[in-house]
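Here the complex is missing one protein chain, while the rest keep their positions.
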Amino acid sequence: MSDLRRIVLDVLQPHDPSLIELTRRVTETERVEAASASLIELDTEVRNVKITVEGEDLDYGAIEDVINDLGGTVHSIDQVACGTYVVEDKRTLQDR
Amino acid sequence: MSDLRRIVLDVLQPHDPSLIELTRRVTETERVEAASASLIELDTEVRNVKITVEGEDLDYGAIEDVINDLGGTVHSIDQVACGTYVVEDKRTLQDR
Amino acid sequence: MSDLRRIVLDVLQPHDPSLIELTRRVTETERVEAASASLIELDTEVRNVKITVEGEDLDYGAIEDVINDLGGTVHSIDQVACGTYVVEDKRTLQDR
Amino acid sequence: MSDLRRIVLDVLQPHDPSLIELTRRVTETERVEAASASLIELDTEVRNVKITVEGEDLDYGAIEDVINDLGGTVHSIDQVACGTYVVEDKRTLQDR
Amino acid sequence: MSDLRRIVLDVLQPHDPSLIELTRRVTETERVEAASASLIELDTEVRNVKITVEGEDLDYGAIEDVINDLGGTVHSIDQVACGTYVVEDKRTLQDR
Amino acid sequence: MSDLRRIVLDVLQPHDPSLIELTRRVTETERVEAASASLIELDTEVRNVKITVEGEDLDYGAIEDVINDLGGTVHSIDQVACGTYVVEDKRTLQDR
Partner (left out) sequence: MSDLRRIVLDVLQPHDPSLIELTRRVTETERVEAASASLIELDTEVRNVKITVEGEDLDYGAIEDVINDLGGTVHSIDQVACGTYVVEDKRTLQDR
């Protein structure tokens, strides 16, 4: 089973709608169980946020559509977890 | 279920009322189960505080109203968690 | 329920009475279940301490009175937790 | 029993396919139970990612084939765990 | 109940008796359940140690007497915990 | 019982065989239950790795033989644990 279970996104988003509305809308996407958003930086025009989405068999296209519909753009996909459980990314001696 | 379960706010607040009164009043808002406030910085006129609010299906408008009624302003929404549980924001290799 | 459950205080206190006596007296205040005090800095005249007080429905006025009666002053209230449980203050990307 | 149970890879990969597709395909490899991928660095042509794969008796050749088939290359194998359970790599006084 | 449950002391002590003997003697004091001592610094004449003592309703006077009897002096009381349980001192945004 | 239960080795090894083969072969040594290897540094000729081996009553000579047979050398033994359980090495005030 190669279901997408967790995804962490770096997102640029205008100030309107609010971070609450964005998170709520992402959470309403099919098969999403929970999502959290953390503010990275606040600029005059946009905010840069980190969004973590969890669920079973997530549909990334649908999640990205919701973000785009609200005027946001996914700058990068920072973490992805697939399979029968979530493998946590542990520090190795190669991580700085 | 896309209920708002946790919210972290960066708030500027005058010295009166006290941080205890502010936190108590936020906690009295409908559907709030618990809240904590931590002092970030103390200036002559205002204090800058970080408020964490938890509950089921939180009403952000009502929470902001309480803060405004007590003379405070929400400077930024730093974290939001929605869904059937709270997704903790874990460090990734992109976090500094 | 908006009961005050935990409070962290930054206190300036003369060398007499001892930190043990101060902590014991704070703990004897009504509805306090436990308290701890940690030395921050030791000066010739005073000591600067961090006091953490836990209980159900704490009476801050009574706690401050005890500290004042022993010659101490509350320099700042650094953390407050209210509600049906204690919300721990977790690090966000906005904390330095 | 000397089964390969966990492997951490440092991988260079073109932007297409996405990190989601790469992780999903690695997870579909025989005997893989779960995999996660974390973005290390994003360049114009390629992305550098850290992939953690877990399972029982993993087939490294098959995993590397999948990565190569998608245009990626394994830059280094950063961690390997074999045996009846996964031995976590704990910090010693010799680690910097 | 305002019983003293834990105390952390910064102690200066001559090289004789050993740190083992000092810790053992502190542990033998009435109502002490356990104690540990950690070396902070080793000088030609004295050693500087941090002693943590736990028990129910500790008698600080008796503990200090034991330390003095062995030639040591309490330089400062660094932490005190009283009440029905030990409140751990958690980091706040005001701690450096 | 003074059985050797865990050993951490700093090893220099040629690029061939792979880190997977090295770890697998160490794990196949008698009485080894599990082993992990982490890359410390990658040079043109050799790789420097940290190997953690666990089992009951480990035979260090046999483990070193396997490493030597594969062209590797043990640069140093960084940690050793013997007895009825593994004592974890905890930080003291003397560790930097």
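Note that the chains are named A, B, C, D, E and F in the order they appear, and that numbering of residues resets to 1 at the start of each chain.
Following the convention adopted for this analysis, a contact is a pair of C-beta atoms (placed from the backbone, for glycine too) under 8 Å apart; a residue touches a chain by one contact, two chains touch by 3 or more.
Note that the coordinates shown come from a computational prediction; the quantities given were computed from them, not determined experimentally.
Chemist: Let's see if you follow the contact definition: name the visible chains touching the chain that is missing.
Modeler: For the complete complex, the undisplayed chain touches C, D, E, F.
Chemist: Which parts of chain F face the unshown chain closely enough to count as touching?
Modeler: Interface residues of chain F facing the absent chain: 1-2, 4, 6-7, 60, 76-90, 92-95.
Chemist: Touching the absent chain: which residues on chain D qualify?
Modeler: Residues 92-94 of chain D touch the chain that is not shown.
Chemist: Name, in rising order, the residues on chain E that touch the hidden chain in the full complex.
Modeler: These residues touch the chain not displayed: 8, 10, 18-20, 23-28, 32-39, 42, 50, 52-54, 76, 78-79, 88-89, 95.
The definition used in the following text is that only the chains that are shown with their structure count from here on.
Chemist: Can you check how far apart chain A and chain C are, centre to centre, with Cα atoms defining each centre and the answer in Å?
Modeler: Inter-chain centre distance comes to 39 Å.
Chemist: Touching two or more other chains, which residues of chain B qualify?
Modeler: 38-39, 50, 76, 78-79, 88-89, 92-95 - these are the residues of chain B that touch more than one other chain.
Chemist: Touch graph of the chains shown: is it line, ring, star, complete or other?
Modeler: other
Chemist: Applying that definition of touch, give me each pair of chains that meets it.
Modeler: The complete list of chain pairs in contact reads A-B, A-C, A-D, A-F, B-C, B-D, B-E, C-E, D-F, E-F.
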